[in-house]
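Moving on to chain A:
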Amino acid sequence: MSTVVDIKGLGISFSTDAGAVKAVDGVSLSVERGEVLAIVGESGSGKTVTAKAILGLLPETATASGAVILSNKAGTSTHDVVSIPKRELRGLRGTDVAMIFQEPSTALNPVYTVGWQIIEGLRAHTDISKKDARAKAIEILGRVGIPDPESRIDHYPHQFSGGQKQRVVIAMALVLDPGLIVADEPTTALDVTVQAEILDLLRRCRDEFGMGIVLITHNMGVVADLADRVAVMYQGKVVEEADAETLFASPQAEYTKALLAAVPYVGTGTASAVARVEARSADWLEQPPVVEASGLEIVYPGRFGRPGFRAVDGVDFVIRPGEVLGLVGESGSGKTTIGRAIAGLTKVSGGSLRVLDHEMNGIRERQFRPARSRLGFVFQDPASSFNPLLTIAECVAEPLIIDRRAENAAGARQRVDELLEAVQLPRAYGDRYPHELSGGQRQRASLARALALEPELLIADEPTSALDVSVQARVLELFAELQREFGFACLFISHDLAVVDILADRIAVMYRGQLVEEGTGAEVLGAPSDPYTQRLLASLPVPDPVAQAERREELRRLREAG
Partner candidate 1 sequence: MTSTTTPAAGAPPRSTRSTKTPGGGLGRYILVRALLIIPTIFILVTLVFVLMRTTGDPITAKLGGQVTADELQERIHAAGYDRPVIVQYLEYLGGIFTGNFGTTLNNRPVTEVLLTYGTATLELVFYSLIVAFLIGIPFGLVAAYFRDKGQDAVLRVFAILCYATPVFFAGLLLKLVFAVWLKVLPVAGRASTGAQIQMELLPNETGLYTIDAIMTGSPAVLGDVLAHAVLPSIALGLLTAGVFLRLVRTNVIGTLSTDYVDAARSRGVSEFRLVRKHAYRPALIPIITVIGLQIALLLGGAVLTETTFEWNGLGFQLSEYLQARDFVAVQGIVALLAVIVALTNFVVDIIAALIDPRVRY
Partner candidate 2 sequence: GCSAGGETGDDASGDSITIGTTDKVTTLDPAGSYDNGSLAVQTQVFPYLLNTDYQSTDVVPDLAESAEFTSPTEYTVKLPAGLKWANGNELTSSDVKFSFDRNIAIADPNGASSLLYNLDSVEAPDDTTVVFHLKAENDQVFPLILTSFPGAIVDDEVFAADELTPDADIVEANAFAGPYVITSYDFNNLVSFKANPDYKGLLPAAKTETVNLKYYAESSNLKLDVQEGNIDVAYRSLSATDIEDLKGNDNVNVVEGPGGEIRYIVFNFDTQPYGAKTPEADPAKALAVRQAVADLIDRQELSDQVYKGTYTPLYSYVPAGLAGAIEPLQELYGDGNGGPDADKAADRLAAAGVTTPVELNLQYSNDHYGPSSADEYALIKDQLESTGLFTVNLQTTEWVQYSEDRTADVYPAYQLGWFPDYSDADNYITPFFLIENFLSNHYVNQEVNDLIIEQASTLDPAARTALIEEIQQKVAADLSTVPYLQGAQVAVTGNDVTGADDTLDASFKFRYAALAKG
(Lines give C-alpha, C1' and ligand atoms only; values in the text may rest on other atoms or scores of the structure.)
Protein backbone atom coordinates (compact mmCIF):
# COMPACT_ATOMS: atom_id res chain seq x y z
CA MET A 1 0.00 0.00 0.00
CA SER A 2 1.19 3.47 -0.72
CA THR A 3 -0.10 6.85 0.31
CA VAL A 4 -1.88 8.73 -2.45
CA VAL A 5 -2.54 11.87 -0.50
CA ASP A 6 -1.08 13.16 2.67
CA ILE A 7 -2.61 16.27 4.21
CA LYS A 8 -0.49 17.95 6.81
CA GLY A 9 -1.71 20.74 9.03
CA LEU A 10 -4.02 22.19 6.44
CA GLY A 11 -5.58 25.55 7.32
CA ILE A 12 -7.89 27.53 5.08
CA SER A 13 -9.33 31.00 5.55
CA PHE A 14 -11.83 32.93 3.51
CA SER A 15 -12.37 36.60 3.21
CA THR A 16 -16.05 37.31 3.42
CA ASP A 17 -18.27 40.33 3.81
CA ALA A 18 -18.21 39.68 7.52
CA GLY A 19 -14.44 39.61 7.62
CA ALA A 20 -12.06 36.69 7.63
CA VAL A 21 -13.51 33.26 8.30
CA LYS A 22 -11.41 30.27 9.06
CA ALA A 23 -12.96 27.19 7.54
CA VAL A 24 -10.35 24.53 8.14
CA ASP A 25 -7.91 24.53 10.98
CA GLY A 26 -4.92 22.23 11.17
CA VAL A 27 -6.35 19.18 9.48
CA SER A 28 -4.05 16.23 8.92
CA LEU A 29 -5.26 13.19 7.01
CA SER A 30 -3.91 10.61 4.64
CA VAL A 31 -5.39 8.11 2.22
CA GLU A 32 -3.81 4.89 1.00
CA ARG A 33 -4.27 3.29 -2.36
CA GLY A 34 -7.43 1.17 -2.49
CA GLU A 35 -8.81 2.69 0.66
CA VAL A 36 -12.02 4.64 1.25
CA LEU A 37 -11.68 7.42 3.77
CA ALA A 38 -15.00 8.90 4.79
CA ILE A 39 -15.12 12.41 6.18
CA VAL A 40 -18.21 13.10 8.23
CA GLY A 41 -19.26 15.99 10.38
CA GLU A 42 -21.91 18.58 10.77
CA SER A 43 -22.74 20.99 8.05
CA GLY A 44 -20.19 23.73 7.63
CA SER A 45 -17.46 21.87 9.41
CA GLY A 46 -15.10 22.20 6.48
CA LYS A 47 -15.51 18.92 4.64
CA THR A 48 -16.04 20.38 1.18
CA VAL A 49 -13.34 22.94 1.63
CA THR A 50 -10.86 20.25 2.59
CA ALA A 51 -11.83 18.20 -0.42
CA LYS A 52 -11.45 21.11 -2.79
CA ALA A 53 -8.08 21.92 -1.31
CA ILE A 54 -6.86 18.51 -2.41
CA LEU A 55 -7.47 19.51 -6.01
CA GLY A 56 -6.36 23.09 -5.55
CA LEU A 57 -9.87 24.22 -6.47
CA LEU A 58 -10.30 26.78 -3.73
CA PRO A 59 -11.82 30.08 -4.81
CA GLU A 60 -9.65 33.17 -5.08
CA THR A 61 -10.90 34.46 -1.78
CA ALA A 62 -9.35 31.54 0.05
CA THR A 63 -5.90 31.35 1.54
CA ALA A 64 -4.38 28.01 2.44
CA SER A 65 -1.56 26.99 4.73
CA GLY A 66 0.01 23.64 5.47
CA ALA A 67 0.66 20.99 2.84
CA VAL A 68 -1.30 18.58 0.68
CA ILE A 69 1.13 16.07 -0.73
CA LEU A 70 -0.31 14.27 -3.70
CA SER A 71 1.31 11.23 -5.34
CA ASN A 72 0.54 9.90 -8.75
CA LYS A 73 -0.94 6.47 -9.12
CA ALA A 74 2.34 4.77 -9.74
CA GLY A 75 3.75 6.54 -6.73
CA THR A 76 6.63 7.86 -8.76
CA SER A 77 6.23 11.56 -8.10
CA THR A 78 4.81 13.80 -5.41
CA HIS A 79 3.64 17.40 -5.40
CA ASP A 80 2.43 19.80 -2.77
CA VAL A 81 -0.83 21.18 -4.04
CA VAL A 82 -0.76 24.16 -1.69
CA SER A 83 2.51 25.56 -2.97
CA ILE A 84 2.61 24.31 -6.55
CA PRO A 85 2.27 26.94 -9.30
CA LYS A 86 -1.14 27.12 -10.97
CA ARG A 87 0.15 25.98 -14.30
CA GLU A 88 1.46 22.67 -12.98
CA LEU A 89 -1.61 22.16 -10.90
CA ARG A 90 -3.56 21.69 -14.10
CA GLY A 91 -1.40 18.67 -14.96
CA LEU A 92 -2.22 16.98 -11.68
CA ARG A 93 -5.93 17.44 -11.87
CA GLY A 94 -7.56 14.55 -13.59
CA THR A 95 -4.48 12.32 -13.64
CA ASP A 96 -3.43 12.24 -10.01
CA VAL A 97 -6.73 13.16 -8.44
CA ALA A 98 -10.27 13.45 -9.75
CA MET A 99 -13.43 14.77 -8.22
CA ILE A 100 -17.05 13.69 -8.10
CA PHE A 101 -19.54 16.40 -7.27
CA GLN A 102 -22.68 16.38 -5.18
CA GLU A 103 -25.13 17.51 -7.85
CA PRO A 104 -24.50 15.53 -11.01
CA SER A 105 -26.84 17.76 -12.94
CA THR A 106 -24.80 20.88 -12.30
CA ALA A 107 -21.42 19.22 -12.69
CA LEU A 108 -22.02 18.52 -16.37
CA ASN A 109 -21.90 21.27 -18.91
CA PRO A 110 -25.41 21.26 -20.35
CA VAL A 111 -24.46 22.37 -23.83
CA TYR A 112 -21.96 19.67 -24.68
CA THR A 113 -22.47 15.94 -25.13
CA VAL A 114 -21.16 13.74 -22.37
CA GLY A 115 -18.76 12.16 -24.85
CA TRP A 116 -17.29 15.56 -25.68
CA GLN A 117 -16.74 16.25 -22.04
CA ILE A 118 -15.07 12.91 -21.34
CA ILE A 119 -12.85 13.21 -24.39
CA GLU A 120 -11.93 16.76 -23.45
CA GLY A 121 -10.50 15.54 -20.16
CA LEU A 122 -8.58 12.81 -21.95
CA ARG A 123 -7.10 15.11 -24.53
CA ALA A 124 -6.17 17.69 -21.97
CA HIS A 125 -3.55 15.30 -20.61
CA THR A 126 -2.53 12.92 -23.38
CA ASP A 127 -1.85 13.12 -27.09
CA ILE A 128 -4.46 10.53 -27.78
CA SER A 129 -6.17 10.74 -31.16
CA LYS A 130 -9.78 11.70 -31.36
CA LYS A 131 -10.79 8.25 -32.47
CA ASP A 132 -8.96 6.45 -29.70
CA ALA A 133 -10.28 8.91 -27.16
CA ARG A 134 -13.79 8.20 -28.29
CA ALA A 135 -13.26 4.49 -28.07
CA LYS A 136 -11.92 4.92 -24.58
CA ALA A 137 -14.86 7.09 -23.59
CA ILE A 138 -17.32 4.48 -24.85
CA GLU A 139 -15.48 1.82 -22.95
CA ILE A 140 -15.52 3.75 -19.69
CA LEU A 141 -19.20 4.58 -20.06
CA GLY A 142 -19.88 0.89 -20.46
CA ARG A 143 -17.87 0.08 -17.38
CA VAL A 144 -19.78 2.47 -15.15
CA GLY A 145 -22.97 0.82 -16.28
CA ILE A 146 -24.44 3.12 -18.89
CA PRO A 147 -26.39 0.85 -21.22
CA ASP A 148 -25.72 1.14 -24.93
CA PRO A 149 -22.71 3.46 -24.55
CA GLU A 150 -22.02 3.62 -28.31
CA SER A 151 -25.07 5.77 -28.86
CA ARG A 152 -25.39 7.33 -25.42
CA ILE A 153 -21.99 8.94 -25.78
CA ASP A 154 -23.53 11.51 -28.11
CA HIS A 155 -26.34 12.42 -25.75
CA TYR A 156 -26.55 15.62 -23.77
CA PRO A 157 -26.54 15.56 -19.97
CA HIS A 158 -30.22 16.39 -19.65
CA GLN A 159 -31.06 13.24 -21.54
CA PHE A 160 -29.82 11.12 -18.65
CA SER A 161 -31.53 10.35 -15.37
CA GLY A 162 -30.03 11.59 -12.12
CA GLY A 163 -28.36 8.30 -11.35
CA GLN A 164 -27.01 7.96 -14.86
CA LYS A 165 -25.63 11.47 -14.72
CA GLN A 166 -23.75 10.57 -11.57
CA ARG A 167 -22.38 7.51 -13.37
CA VAL A 168 -21.19 9.74 -16.18
CA VAL A 169 -19.51 12.02 -13.68
CA ILE A 170 -17.81 9.01 -12.16
CA ALA A 171 -16.79 7.84 -15.63
CA MET A 172 -15.13 11.18 -16.19
CA ALA A 173 -13.24 10.78 -12.98
CA LEU A 174 -12.19 7.23 -13.84
CA VAL A 175 -11.16 7.71 -17.42
CA LEU A 176 -7.72 9.09 -16.68
CA ASP A 177 -7.14 6.41 -14.10
CA PRO A 178 -6.21 8.72 -11.23
CA GLY A 179 -4.82 7.45 -7.97
CA LEU A 180 -7.36 9.27 -5.88
CA ILE A 181 -11.00 10.17 -6.23
CA VAL A 182 -12.57 12.83 -4.09
CA ALA A 183 -16.33 12.32 -3.88
CA ASP A 184 -18.23 15.14 -2.19
CA GLU A 185 -21.64 13.86 -1.15
CA PRO A 186 -21.93 11.84 -4.34
CA THR A 187 -25.33 10.38 -3.49
CA THR A 188 -27.11 13.11 -1.55
CA ALA A 189 -29.10 14.25 -4.56
CA LEU A 190 -30.24 10.75 -5.38
CA ASP A 191 -33.02 8.47 -4.25
CA VAL A 192 -32.03 5.67 -1.92
CA THR A 193 -32.51 3.02 -4.56
CA VAL A 194 -30.23 4.87 -6.95
CA GLN A 195 -27.87 5.67 -4.12
CA ALA A 196 -27.32 1.99 -3.50
CA GLU A 197 -26.29 1.47 -7.11
CA ILE A 198 -23.85 4.38 -7.07
CA LEU A 199 -22.31 3.13 -3.85
CA ASP A 200 -21.81 -0.23 -5.53
CA LEU A 201 -20.08 1.49 -8.39
CA LEU A 202 -17.77 3.37 -6.06
CA ARG A 203 -16.92 0.13 -4.32
CA ARG A 204 -15.95 -1.29 -7.69
CA CYS A 205 -13.74 1.72 -8.31
CA ARG A 206 -11.86 0.88 -5.20
CA ASP A 207 -11.77 -2.85 -5.73
CA GLU A 208 -11.26 -3.10 -9.49
CA PHE A 209 -9.32 0.09 -10.22
CA GLY A 210 -7.48 0.15 -6.96
CA MET A 211 -8.15 3.77 -6.29
CA GLY A 212 -8.07 5.69 -3.08
CA ILE A 213 -11.35 7.45 -2.36
CA VAL A 214 -12.12 10.39 -0.12
CA LEU A 215 -15.83 10.14 0.54
CA ILE A 216 -17.60 13.11 2.05
CA THR A 217 -21.06 12.55 3.40
CA HIS A 218 -23.17 13.12 6.41
CA ASN A 219 -25.22 10.03 5.90
CA MET A 220 -23.91 7.54 8.44
CA GLY A 221 -25.56 4.74 6.48
CA VAL A 222 -23.40 5.51 3.49
CA VAL A 223 -20.35 5.61 5.70
CA ALA A 224 -21.21 2.23 7.13
CA ASP A 225 -21.72 0.87 3.67
CA LEU A 226 -18.55 2.01 1.98
CA ALA A 227 -15.90 3.44 4.26
CA ASP A 228 -12.77 1.71 5.45
CA ARG A 229 -11.70 4.56 7.63
CA VAL A 230 -13.67 7.52 9.01
CA ALA A 231 -12.56 11.01 9.95
CA VAL A 232 -15.00 13.13 11.95
CA MET A 233 -14.76 16.88 11.52
CA TYR A 234 -16.16 19.48 13.81
CA GLN A 235 -15.67 23.22 13.50
CA GLY A 236 -12.84 22.92 11.03
CA LYS A 237 -10.91 20.32 12.96
CA VAL A 238 -10.66 16.58 12.79
CA VAL A 239 -11.94 15.44 16.18
CA GLU A 240 -11.67 11.74 15.63
CA GLU A 241 -10.21 9.32 13.12
CA ALA A 242 -10.67 5.55 13.22
CA ASP A 243 -11.52 2.61 11.03
CA ALA A 244 -15.20 2.26 10.37
CA GLU A 245 -16.09 -0.64 12.61
CA THR A 246 -14.23 0.81 15.56
CA LEU A 247 -15.84 4.16 15.17
CA PHE A 248 -19.38 2.82 15.10
CA ALA A 249 -18.71 0.37 17.86
CA SER A 250 -16.92 2.69 20.26
CA PRO A 251 -16.90 6.35 19.38
CA GLN A 252 -14.43 8.36 21.40
CA ALA A 253 -15.10 12.06 20.85
CA GLU A 254 -18.12 13.69 22.42
CA TYR A 255 -19.27 14.99 19.11
CA THR A 256 -19.04 11.61 17.43
CA LYS A 257 -21.13 10.09 20.16
CA ALA A 258 -23.78 12.76 19.82
CA LEU A 259 -23.76 12.34 16.09
CA LEU A 260 -24.23 8.60 16.16
CA ALA A 261 -26.94 8.90 18.76
CA ALA A 262 -28.84 11.29 16.57
CA VAL A 263 -28.93 9.03 13.54
CA PRO A 264 -32.41 7.55 13.14
CA TYR A 265 -32.83 3.82 12.62
CA VAL A 266 -35.67 2.08 10.93
CA GLY A 267 -37.70 0.23 13.48
CA THR A 268 -37.22 2.55 16.44
CA GLY A 269 -40.68 4.04 16.08
CA THR A 270 -42.78 0.90 16.26
CA ALA A 271 -42.97 0.80 20.04
CA SER A 272 -44.15 4.39 20.44
CA ALA A 273 -46.74 3.95 17.69
CA VAL A 274 -48.19 0.97 19.45
CA ALA A 275 -48.30 2.92 22.69
CA ARG A 276 -50.23 5.72 21.00
CA VAL A 277 -52.77 3.35 19.48
CA GLU A 278 -53.45 1.89 22.86
CA ALA A 279 -54.02 5.29 24.36
CA ARG A 280 -56.82 6.08 21.93
CA SER A 281 -60.46 5.97 22.89
CA ALA A 282 -62.68 3.20 21.62
CA ASP A 283 -64.86 5.24 19.31
CA TRP A 284 -61.83 6.64 17.58
CA LEU A 285 -62.43 4.63 14.45
CA GLU A 286 -65.99 5.95 14.18
CA GLN A 287 -64.97 9.60 14.32
CA PRO A 288 -65.20 11.36 10.98
CA PRO A 289 -61.78 11.51 9.33
CA VAL A 290 -59.99 14.84 9.07
CA VAL A 291 -58.82 14.08 5.59
CA GLU A 292 -60.30 11.55 3.24
CA ALA A 293 -59.11 10.98 -0.29
CA SER A 294 -60.66 8.62 -2.73
CA GLY A 295 -59.55 8.21 -6.28
CA LEU A 296 -57.67 11.47 -5.90
CA GLU A 297 -56.17 12.71 -9.14
CA ILE A 298 -54.02 15.78 -9.62
CA VAL A 299 -52.89 16.91 -13.02
CA TYR A 300 -50.52 19.77 -13.66
CA PRO A 301 -51.68 21.54 -16.79
CA GLY A 302 -49.30 21.41 -19.72
CA ARG A 303 -48.09 24.56 -21.40
CA PHE A 304 -49.32 25.61 -24.80
CA GLY A 305 -52.07 23.04 -24.78
CA ARG A 306 -49.73 20.12 -24.40
CA PRO A 307 -51.13 17.27 -22.30
CA GLY A 308 -50.91 17.85 -18.59
CA PHE A 309 -48.73 15.93 -16.21
CA ARG A 310 -50.48 13.48 -13.94
CA ALA A 311 -48.64 13.87 -10.63
CA VAL A 312 -51.14 11.98 -8.48
CA ASP A 313 -53.13 9.17 -9.96
CA GLY A 314 -56.02 7.54 -8.12
CA VAL A 315 -54.93 7.72 -4.53
CA ASP A 316 -57.09 6.68 -1.53
CA PHE A 317 -56.26 7.32 2.12
CA VAL A 318 -57.72 8.70 5.32
CA ILE A 319 -56.27 10.61 8.24
CA ARG A 320 -58.25 10.39 11.47
CA PRO A 321 -58.18 12.92 14.26
CA GLY A 322 -54.94 12.84 16.19
CA GLU A 323 -53.32 10.43 13.83
CA VAL A 324 -49.96 10.83 12.09
CA LEU A 325 -49.82 9.49 8.56
CA GLY A 326 -46.34 9.23 7.16
CA LEU A 327 -46.01 9.61 3.41
CA VAL A 328 -42.81 8.31 1.83
CA GLY A 329 -41.61 7.73 -1.69
CA GLU A 330 -38.86 8.67 -4.04
CA SER A 331 -38.35 12.14 -5.35
CA GLY A 332 -41.06 13.28 -7.71
CA SER A 333 -43.50 10.61 -6.70
CA GLY A 334 -46.18 13.16 -5.79
CA LYS A 335 -45.84 13.54 -2.04
CA THR A 336 -45.66 17.30 -1.95
CA THR A 337 -48.45 17.51 -4.46
CA ILE A 338 -50.80 15.67 -2.13
CA GLY A 339 -49.82 17.85 0.80
CA ARG A 340 -50.41 21.00 -1.19
CA ALA A 341 -53.77 19.76 -2.41
CA ILE A 342 -54.88 19.22 1.17
CA ALA A 343 -53.87 22.76 2.03
CA GLY A 344 -55.74 24.04 -0.99
CA LEU A 345 -52.62 25.25 -2.73
CA THR A 346 -52.96 22.94 -5.71
CA LYS A 347 -56.18 22.23 -7.56
CA VAL A 348 -57.67 18.76 -7.36
CA SER A 349 -58.49 17.61 -10.84
CA GLY A 350 -60.33 14.36 -10.21
CA GLY A 351 -61.72 12.07 -7.56
CA SER A 352 -62.61 13.34 -4.15
CA LEU A 353 -60.61 14.94 -1.38
CA ARG A 354 -62.42 15.95 1.78
CA VAL A 355 -60.48 18.15 4.17
CA LEU A 356 -62.08 19.30 7.45
CA ASP A 357 -65.56 18.76 5.96
CA HIS A 358 -64.80 20.64 2.76
CA GLU A 359 -64.78 18.94 -0.60
CA MET A 360 -61.61 20.23 -2.21
CA ASN A 361 -62.49 19.19 -5.73
CA GLY A 362 -63.75 22.40 -7.26
CA ILE A 363 -63.68 24.44 -4.06
CA ARG A 364 -63.10 28.17 -4.13
CA GLU A 365 -60.53 29.90 -2.00
CA ARG A 366 -63.27 32.01 -0.40
CA GLN A 367 -65.21 28.95 0.77
CA PHE A 368 -62.13 27.29 2.16
CA ARG A 369 -60.70 30.30 3.95
CA PRO A 370 -62.69 29.80 7.20
CA ALA A 371 -61.25 26.30 7.47
CA ARG A 372 -57.70 27.59 7.18
CA SER A 373 -57.46 28.41 10.85
CA ARG A 374 -57.96 24.71 11.60
CA LEU A 375 -55.03 23.74 9.42
CA GLY A 376 -51.29 24.24 9.76
CA PHE A 377 -48.51 23.73 7.26
CA VAL A 378 -44.81 23.28 7.90
CA PHE A 379 -42.73 23.81 4.82
CA GLN A 380 -39.78 21.79 3.69
CA ASP A 381 -37.34 24.66 3.67
CA PRO A 382 -37.58 26.70 6.83
CA ALA A 383 -35.45 29.50 5.37
CA SER A 384 -37.69 30.37 2.50
CA SER A 385 -40.96 29.95 4.34
CA PHE A 386 -40.35 33.11 6.34
CA ASN A 387 -40.73 36.54 4.88
CA PRO A 388 -37.15 37.79 5.13
CA LEU A 389 -38.28 41.30 5.97
CA LEU A 390 -40.38 40.44 9.02
CA THR A 391 -39.08 39.47 12.44
CA ILE A 392 -39.76 36.01 13.75
CA ALA A 393 -42.33 37.42 16.15
CA GLU A 394 -44.13 39.18 13.35
CA CYS A 395 -44.08 36.03 11.27
CA VAL A 396 -45.49 33.93 14.09
CA ALA A 397 -48.09 36.60 14.80
CA GLU A 398 -49.36 36.54 11.21
CA PRO A 399 -51.89 33.75 11.70
CA LEU A 400 -53.17 35.40 14.88
CA ILE A 401 -53.70 38.69 13.12
CA ILE A 402 -55.30 37.11 10.08
CA ASP A 403 -57.66 35.14 12.29
CA ARG A 404 -58.41 38.39 14.17
CA ARG A 405 -57.24 37.04 17.48
CA ALA A 406 -54.91 39.99 17.68
CA GLU A 407 -54.87 43.52 16.35
CA ASN A 408 -51.25 43.67 15.40
CA ALA A 409 -47.93 42.02 16.04
CA ALA A 410 -47.44 43.84 19.32
CA GLY A 411 -50.81 42.73 20.59
CA ALA A 412 -50.04 39.16 19.72
CA ARG A 413 -46.68 39.23 21.40
CA GLN A 414 -47.77 37.51 24.55
CA ARG A 415 -49.15 34.54 22.71
CA VAL A 416 -46.16 34.52 20.36
CA ASP A 417 -43.81 34.29 23.30
CA GLU A 418 -45.75 31.35 24.65
CA LEU A 419 -45.59 29.63 21.32
CA LEU A 420 -41.86 30.23 20.99
CA GLU A 421 -41.31 28.75 24.37
CA ALA A 422 -43.48 25.81 23.49
CA VAL A 423 -41.04 25.03 20.70
CA GLN A 424 -38.15 25.74 23.06
CA LEU A 425 -36.97 28.97 21.55
CA PRO A 426 -36.07 31.75 23.99
CA ARG A 427 -38.58 34.59 23.60
CA ALA A 428 -35.80 37.02 22.75
CA TYR A 429 -35.51 35.27 19.42
CA GLY A 430 -38.78 36.82 18.40
CA ASP A 431 -36.96 40.05 17.67
CA ARG A 432 -34.54 38.48 15.26
CA TYR A 433 -34.91 38.28 11.54
CA PRO A 434 -35.25 34.86 9.98
CA HIS A 435 -31.76 34.90 8.53
CA GLU A 436 -30.36 35.50 11.97
CA LEU A 437 -31.53 32.08 13.13
CA SER A 438 -29.96 28.72 12.47
CA GLY A 439 -31.73 26.16 10.34
CA GLY A 440 -33.01 24.19 13.29
CA GLN A 441 -34.23 27.30 15.04
CA ARG A 442 -36.03 28.41 11.93
CA GLN A 443 -37.65 25.03 11.64
CA ARG A 444 -38.89 25.34 15.20
CA ALA A 445 -40.19 28.83 14.60
CA SER A 446 -41.96 27.43 11.58
CA LEU A 447 -43.59 24.85 13.84
CA ALA A 448 -44.60 27.57 16.27
CA ARG A 449 -46.32 29.47 13.48
CA ALA A 450 -48.11 26.40 12.22
CA LEU A 451 -49.36 25.64 15.72
CA ALA A 452 -50.37 29.20 16.60
CA LEU A 453 -54.06 28.59 16.01
CA GLU A 454 -54.00 25.10 17.53
CA PRO A 455 -54.98 23.41 14.31
CA GLU A 456 -56.70 20.07 14.03
CA LEU A 457 -54.58 19.12 11.08
CA LEU A 458 -50.93 19.72 10.39
CA ILE A 459 -49.20 19.07 7.11
CA ALA A 460 -45.46 18.79 7.38
CA ASP A 461 -43.64 18.56 4.08
CA GLU A 462 -40.19 17.15 4.67
CA PRO A 463 -39.74 19.48 7.60
CA THR A 464 -36.33 18.13 8.48
CA SER A 465 -34.80 17.42 5.13
CA ALA A 466 -32.76 20.60 5.12
CA LEU A 467 -31.30 19.91 8.52
CA ASP A 468 -28.25 18.22 9.85
CA VAL A 469 -28.80 14.84 11.51
CA SER A 470 -28.15 16.20 14.94
CA VAL A 471 -30.55 19.07 14.45
CA GLN A 472 -33.04 16.78 12.81
CA ALA A 473 -33.08 14.55 15.83
CA ARG A 474 -33.95 17.46 18.10
CA VAL A 475 -36.68 18.76 15.83
CA LEU A 476 -38.24 15.32 15.49
CA GLU A 477 -38.24 14.89 19.23
CA LEU A 478 -39.91 18.23 19.70
CA PHE A 479 -42.41 17.41 17.01
CA ALA A 480 -43.42 14.19 18.69
CA GLU A 481 -43.77 15.99 21.97
CA LEU A 482 -45.97 18.71 20.53
CA GLN A 483 -48.11 16.16 18.77
CA ARG A 484 -48.72 14.43 22.06
CA GLU A 485 -49.52 17.73 23.68
CA PHE A 486 -51.76 19.32 21.06
CA GLY A 487 -53.13 16.11 19.61
CA PHE A 488 -53.42 17.30 16.03
CA ALA A 489 -53.76 14.97 13.11
CA CYS A 490 -50.80 15.09 10.81
CA LEU A 491 -49.66 14.26 7.33
CA PHE A 492 -45.94 13.84 7.64
CA ILE A 493 -44.12 13.78 4.32
CA SER A 494 -40.59 12.55 3.99
CA HIS A 495 -38.43 10.51 1.72
CA ASP A 496 -36.61 9.05 4.66
CA LEU A 497 -38.16 5.86 5.95
CA ALA A 498 -36.34 6.06 9.25
CA VAL A 499 -37.65 9.53 9.98
CA VAL A 500 -41.22 8.62 9.13
CA ASP A 501 -40.95 5.56 11.25
CA ILE A 502 -40.17 7.59 14.35
CA LEU A 503 -43.30 9.67 14.14
CA ALA A 504 -45.99 7.97 12.12
CA ASP A 505 -48.90 5.85 13.23
CA ARG A 506 -49.36 4.59 9.73
CA ILE A 507 -47.11 4.81 6.69
CA ALA A 508 -48.14 5.22 3.06
CA VAL A 509 -45.69 4.59 0.24
CA MET A 510 -45.96 6.52 -3.02
CA TYR A 511 -44.45 5.40 -6.29
CA ARG A 512 -44.86 7.41 -9.46
CA GLY A 513 -48.10 9.05 -8.47
CA GLN A 514 -49.70 5.98 -7.00
CA LEU A 515 -50.07 4.71 -3.48
CA VAL A 516 -48.45 1.30 -3.56
CA GLU A 517 -48.67 0.32 0.05
CA GLU A 518 -50.23 1.51 3.26
CA GLY A 519 -50.23 0.23 6.80
CA THR A 520 -48.80 0.60 10.27
CA GLY A 521 -45.07 1.04 10.64
CA ALA A 522 -44.72 -2.55 11.69
CA GLU A 523 -46.60 -3.78 8.65
CA VAL A 524 -44.91 -1.65 6.05
CA LEU A 525 -41.40 -1.70 7.39
CA GLY A 526 -41.50 -5.14 8.93
CA ALA A 527 -43.13 -7.10 6.16
CA PRO A 528 -43.44 -5.04 3.02
CA SER A 529 -45.64 -6.63 0.39
CA ASP A 530 -45.04 -4.33 -2.54
CA PRO A 531 -41.85 -4.95 -4.54
CA TYR A 532 -41.07 -1.26 -4.61
CA THR A 533 -41.31 -0.98 -0.85
CA GLN A 534 -39.13 -4.00 -0.53
CA ARG A 535 -36.51 -2.51 -2.79
CA LEU A 536 -36.73 0.79 -0.95
CA LEU A 537 -36.14 -0.85 2.40
CA ALA A 538 -33.33 -2.96 1.16
CA SER A 539 -31.58 -0.02 -0.45
CA LEU A 540 -31.56 1.93 2.75
CA PRO A 541 -28.09 1.66 4.25
CA VAL A 542 -28.13 1.20 7.99
CA PRO A 543 -25.60 3.10 10.06
CA ASP A 544 -23.80 0.00 11.22
CA PRO A 545 -21.02 -1.48 9.12
CA VAL A 546 -21.64 -5.03 10.18
CA ALA A 547 -25.36 -5.00 9.67
CA GLN A 548 -24.97 -3.14 6.45
CA ALA A 549 -22.69 -5.76 4.99
CA GLU A 550 -25.46 -8.31 5.51
CA ARG A 551 -28.10 -6.06 4.03
CA ARG A 552 -25.94 -5.47 1.02
CA GLU A 553 -25.93 -9.16 0.36
CA GLU A 554 -29.67 -9.26 0.76
CA LEU A 555 -30.13 -6.41 -1.68
CA ARG A 556 -27.96 -8.18 -4.22
CA ARG A 557 -30.11 -11.26 -3.91
CA LEU A 558 -33.24 -9.17 -4.27
CA ARG A 559 -31.88 -7.51 -7.40
CA GLU A 560 -30.84 -10.76 -8.96
CA ALA A 561 -34.24 -12.23 -8.25
CA GLY A 562 -36.12 -9.19 -9.59
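Here is how the candidates were picked: all candidates are chains of the complex that A comes from, given by their letters.
Observations on the model:
Everything below uses one rule, namely that a contact is a pair of C-beta atoms (placed from the backbone, for glycine too) under 8 Å apart; a residue touches a chain by one contact, two chains touch by 3 or more; residues count from 1.
Just so we're clear, the structure is a prediction, and the values are computed from it rather than from any experiment.
The candidate from 1 or 2 that touches chain A somewhere in this complex is 1.
Looking at the complex, you find that chain A touches candidate 1 at residues 55, 57, 90-95, 98-99, 101, 103, 105-112, 117, 120-121, 124-125, 156, 158-159, 161-162, 169, 172, 176, 188-191, 218-219, 302, 304-307, 309-310, 330-332, 336, 380-381, 462, 464-466, 469, 472, 495-496, 499, 512-513.
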